[in-house]
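Just one protein chain is left out here, and the rest sit where they should.
Every chain is named by a letter (A, B and C) in the order it is written, and numbering of its residues begins at 1.
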Amino acid sequence: MDEFDIETVADPALEAPVLIEGLPGVGHVGKLAAEHLLEEFDAELVRRVYSEHFPPQVTVEDGRTTLACAEVYAIETDARDMLVLTGDHQAGDGPGHYRLTDAFLDVADSFDVERIYALGGVPTGELVDEPDVIGAATTDAFIDDLEAVGVEFRENEPAGGIVGISGLLLGVGERRDFEAACVMGETSGYLVDPKSARGVLEVLQEAVGFDIGYDSLEERAEEMEEVVKRIRQMEQGSTPSEEDLRYIG
Amino acid sequence: MDEFDIETVADPALEAPVLIEGLPGVGHVGKLAAEHLLEEFDAELVRRVYSEHFPPQVTVEDGRTTLACAEVYAIETDARDMLVLTGDHQAGDGPGHYRLTDAFLDVADSFDVERIYALGGVPTGELVDEPDVIGAATTDAFIDDLEAVGVEFRENEPAGGIVGISGLLLGVGERRDFEAACVMGETSGYLVDPKSARGVLEVLQEAVGFDIGYDSLEERAEEMEEVVKRIRQMEQGSTPSEEDLRYIG
Amino acid sequence: MDEFDIETVADPALEAPVLIEGLPGVGHVGKLAAEHLLEEFDAELVRRVYSEHFPPQVTVEDGRTTLACAEVYAIETDARDMLVLTGDHQAGDGPGHYRLTDAFLDVADSFDVERIYALGGVPTGELVDEPDVIGAATTDAFIDDLEAVGVEFRENEPAGGIVGISGLLLGVGERRDFEAACVMGETSGYLVDPKSARGVLEVLQEAVGFDIGYDSLEERAEEMEEVVKRIRQMEQGSTPSEEDLRYIG
Partner (left out) sequence: MDEFDIETVADPALEAPVLIEGLPGVGHVGKLAAEHLLEEFDAELVRRVYSEHFPPQVTVEDGRTTLACAEVYAIETDARDMLVLTGDHQAGDGPGHYRLTDAFLDVADSFDVERIYALGGVPTGELVDEPDVIGAATTDAFIDDLEAVGVEFRENEPAGGIVGISGLLLGVGERRDFEAACVMGETSGYLVDPKSARGVLEVLQEAVGFDIGYDSLEERAEEMEEVVKRIRQMEQGSTPSEEDLRYIG
């Protein structure tokens, strides 16, 4: 295997698609949002990106193994075609993040992507009842478009910048002439956060122009509310069941 | 020395051999199993694989040094020829795991290997009296063959996937058109586990078609039983001798 | 993106400029000093150096992102032209430090730089009222010139040598025929230290031949004095406000 091995699974003709990235990160917000898109639409797997910069690992499902990879799906809608990038891993090393990002941008290039949305969470350090959606972008035009659909752009947030693949899709993406934005839901940083993911998707829906339901995310959000309730009980003495703990990310 | 230095020690003509890997890992199950095969058969060393991705280290035996390496042995049987890959080390870094795996697959290719068995342990977190043997594979046909000899394929096990060289022999092996399976004995994860290794070899024996004795593994298993007994005594106050501790891996 | 991506923002004709480096380090002395120069002079951004050896990260300001990079500014004065190298990061790995340094020296070469001043702090482990300025250099001539303006050269200081980009600008710089010196202000090592930065700039001013004010550094130094006072109070029981803590580097 070379440093990268990009498998072409399908090659649909998309019209000016946007790239939407949701890899693991704070509160799993980006990944939850990306997975929800794949559930709601008739998504088609188009690329698998394997790389020695991913952990040396296979996942196992029903006995069948899958080599660590990122996946790119195509979604065709009446309004706007989309590519959704998701997976289970960030890179294992610093230069690997840069090189993986370049590989992802190569895929985006091959589909003539112009705009990139990196989805994620921004940690607040405390439980948030009504999470805002914060943004950062590479161009003023993109900022204007996102402000118009309710994304907040703040003077010094996120204070620590944006790290990992999401950050580099903006940073390296800009160097390669993509317009890119990061759309981040506020989240505690301690728990998997479907509610924050829904907030992110609601502004994305406006920005990109699609229409989806949120029942499954809503259900998961309610499960998490339950978990939070039990954690608060725990702090007051009782013990959670194993099932509760499964949701803590 | 280059990134890899593959020494050809012998070059026997093998007939459609399978590759069996047993490198260090959970409970040393894979390595114990591989070493038992080398003891039971008239195995011939055919390759040494040196690499800068192994630790910078020599081992010393009777004053003579050996550079860190993996070794490949050939075993010819009436039923089925085998290559056995073993050694003292995994790679020291993530990309190194991918590259070492490729080097091992190059050796397998040069012997026209089609099927790969990666042997290992799956940690249960507690002492197991009757360890099951769990499997994962790259094809349904291989799963069927292994189920027929008693390997269990479970919905979500191993939950953390398979890491290291074993995992990549499946993941990268599949990308290079090998059929590969991982055969894992349940083991506590705390101790060297010859009993689990025997369980793995017993299904391998059925799958590959060879016939060996287990006296030496049995003996080591009994020693470990003794150690476990003493550990339990320790927990109740008495102190183990130095010899006991030697077996704790 | 390649391993390095050097963006030419402007290309003024400078006359025999010196290179002045102030990247993050002990007490942020070098970076504070470099930033003060950029404030005091009409500095022009001439190069941005991007690299996979920087952290995989963008910073965000007013919603706009900037990929991790180092920046080189040009300052033209009547006496002596200067290039100022600053940024938010050292390299993430050992070889990366060597390679980034080479990239910076390539920029210096392209402007015919002959002398390099690396600015930094030397940790004393305790609060210093009157910080000395310590030096180290690659040539006796440069040592003589710096001694003449008050830099102290001591037998075994800094005892641990000089690490990071500053150290390599001297070490690798010498191998590439630059004359280079490191000018280090004594500093506790626990706090951002504008006073130490001022000390460094005062000798640099003499050595290079420029004339600047210190009002803004003085102000920051006074703020830090205030912080130090409060820390001492803290140790005696009271709690600092969030604003105080902002200054602790």
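In this section, a residue touches a chain if its C-beta (ideal position, glycine included) is under 8 Å from a C-beta of that chain, and two chains touch if they have at least 3 such contacts.
If you're wondering where the values come from, they're calculated on a predicted model, not measured in any experiment.
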{"item": "Left-out chain, listing which of the shown chains it touches", "value": "B, C"}
{"item": "Selected from B:D93, B:E202 or B:E223 as touching the chain missing from the view", "value": "B:D93"}
{"item": "Contact partner of the left-out chain, one of C:V29, C:A43, C:V58 or C:A91", "value": "C:A91"}
{"item": "Chain C residues that touch the omitted chain in the full complex", "value": "91, 94-95, 97-99, 101-102, 135-138, 140, 143, 153-158, 161-165, 167-168, 170-172, 174-176, 182"}
{"item": "Touch residues of chain B, complete complex, unshown partner", "value": "1, 3, 5, 50, 52-68, 92-93, 96"}
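As a working rule, only the chains that are shown with their structure count from here on.
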{"item": "Relative to chain C, chain with the most remote C-alpha centre", "value": "B"}
{"item": "Superposition rotation for chain A onto chain B, Cα-based, multiple of 5°", "value": "90"}
{"item": "For chain A paired with chain B, centre-to-centre distance based on mean C-alpha positions, whole Å", "value": "37"}
{"item": "Euclidean distance of C-alpha centroids - chain B vs chain C, Å", "value": "53"}
{"item": "In chain A, residues with contacts to at least two other chains", "value": "none"}
